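What you see is the complex with one protein chain gone and the rest in place.
Here is chain A:
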Amino acid sequence: MDFEASQPIVKSEFIAVVLAGFGRELQPLTSNHGDEPCPKALLPIGNKPMIDHVLAWLEPSGITDVLLVCPTPHRRSIADHVGSDASASFPSLRIDLQTYGDPQDSSFGTGSILRTFAHRIDRDFVVLPCDFIPPPSLQLTTVLNKFRMESASDGSILTSTWYEAPPQADKPSGDEWGPHASPTSIVWDERSESLLQIEVPDSIARKTDDIEIEMSLLSMYPRLKLTNKLQDSNVFVCHRSVLELLRKKRRLESLGKGFLPWLCKINHRRSKKQAYKTLLQPYRKMPTLANALKNSTLNEPGTVTYKEEDDGRITTNHGPSTRVGLIVHKAGDGIAARASNLYNYLDINRRFLEQASQNQTGPPAKVPLVDAKAQISVDSSIGQSTRVEERAVIKKSVVGRHCVIGKMAKIVGCVILDHCVVEDGAKLEGCILGGSTKVGAKAELLKCVTQAGFEVDAGGHYRNAKLEISDWTTAGAYDDEESDEDEESGEESDDV
């Protein structure tokens, strides 16, 4: 797709870089369905592919150029999606689809991707993950404005966005789908809204039970907040020079976990900053009072390196800052989340349902294929062309398009992707079914995740399991093979 010709003469201020990953944490949902990939970006949240949420967030901010980067095997399906309805629903966005990496290479971090596509990014840019679901109260414009202000006032080159994790009320208590992500602890300054230190996972492993904070940092920001309540949205607004730094620091694979901590670190080290000074020249000098004071005759040259402000804070005037700005989104102002793992994915879907049910009044519009005797609660959503047969019960669930829900089936708190078949009398609770999953009659699944195309045999009982198809060649005759696939399955009573 070549949009070069249609580009206006005046370049817009930002380019958005949307990164769609393999979605390893969402396996088996993102495992291949036969030869067809199931890209993470297209997993639905509230019956809408998650990438659409991101694009919808982007659009009102006035950014028009989008560089969408996805893994090579996903190219076709994403291109199809973006080419078809997305461009229709987001007419102002010019989407440039690029691919990277091969599925075996898992070490391809965000930093490396940016390095690879640096030549396509010719101005300040916004990095967005495909799985961040922003709340309505947080506008991208807010983040952009903060960056604009800070880069103008003290040369900050990066603004990050953090959100308070939602209260963990109804989180599944066990770790049936793998461990919960351990929280990162960060150190930030509330007054200047800067991010100062991030505990990187390897430092947690390396160091003992202490969080180490350098005194030079404390001297600059004597009143700090230390917290592990905040989570990184992986939304970054970056100055162009970030690419230069990334090019220089090749070792830093990931933007959020590698580059950001490094950038925070050099901020309070004067000599380090000196070393990277040449790269940090985005400092558009603004006629501030501090500059006026510096140039005044009252100021003896060289004597004032520290000046004590009236509120007692010490500001240091040496060159551009590498301060990392941050925006904190409180949980009280609407829930932000990232569908970065299975728990969050399920959680977000439920939240969408709750919101939807609050917004709409009265029973959902009757879908012609739903049997009159089926019970569908208000807080559920049923996709188009889905047939629900008589006396099926659906509560707090999202059912995708073109599904078939059999008689007497009971579905509670589930997310069911498109083209699934749930046969008569099956019971599903807290499950996520990948596309085209087939659940046999009277099967019972509790807190299970299935790979796309998986077939649960009739009457099968599974609990807390990830149901994956181990070998596609024997897909036809796998009958009792699943029993060793669900490693953690507590009790499986096969009755083949």
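One rule holds for everything that comes next: a contact is a pair of C-beta atoms (placed from the backbone, for glycine too) under 8 Å apart; a residue touches a chain by one contact, two chains touch by 3 or more; residues count from 1.
Here, contacts and distances are computed from a predicted model.
Student: Which choice in "Translation initiation factor eIF2B subunit epsilon", "Transmembrane channel-like protein", "Geranylgeranyl transferase type-1 subunit beta" or "Glycerol-3-phosphate acyltransferase 4" gives the name that UniProt lists for the one chain left out?
Tutor: Cross-referencing UniProt, the chain left out corresponds to "Translation initiation factor eIF2B subunit epsilon".
Student: With the full complex in mind, choose from A:A118, A:A152 or A:L218 the residue touching the hidden chain.
Tutor: Looking across A:A118, A:A152 or A:L218, the contact with the absent chain belongs to A:L218.
Student: From the list A:S185, A:Q355 or A:S377, pick the residue that touches the absent chain.
Tutor: The missing chain is touched by A:S185.
Student: Residue-wise, where is chain A in contact with the chain that is not depicted?
Tutor: Touch set of chain A with respect to the missing chain: 183, 185, 187, 209-216, 218-219, 222-229, 248-251, 262, 265, 268-272, 274-275, 278, 306, 308, 312-314.
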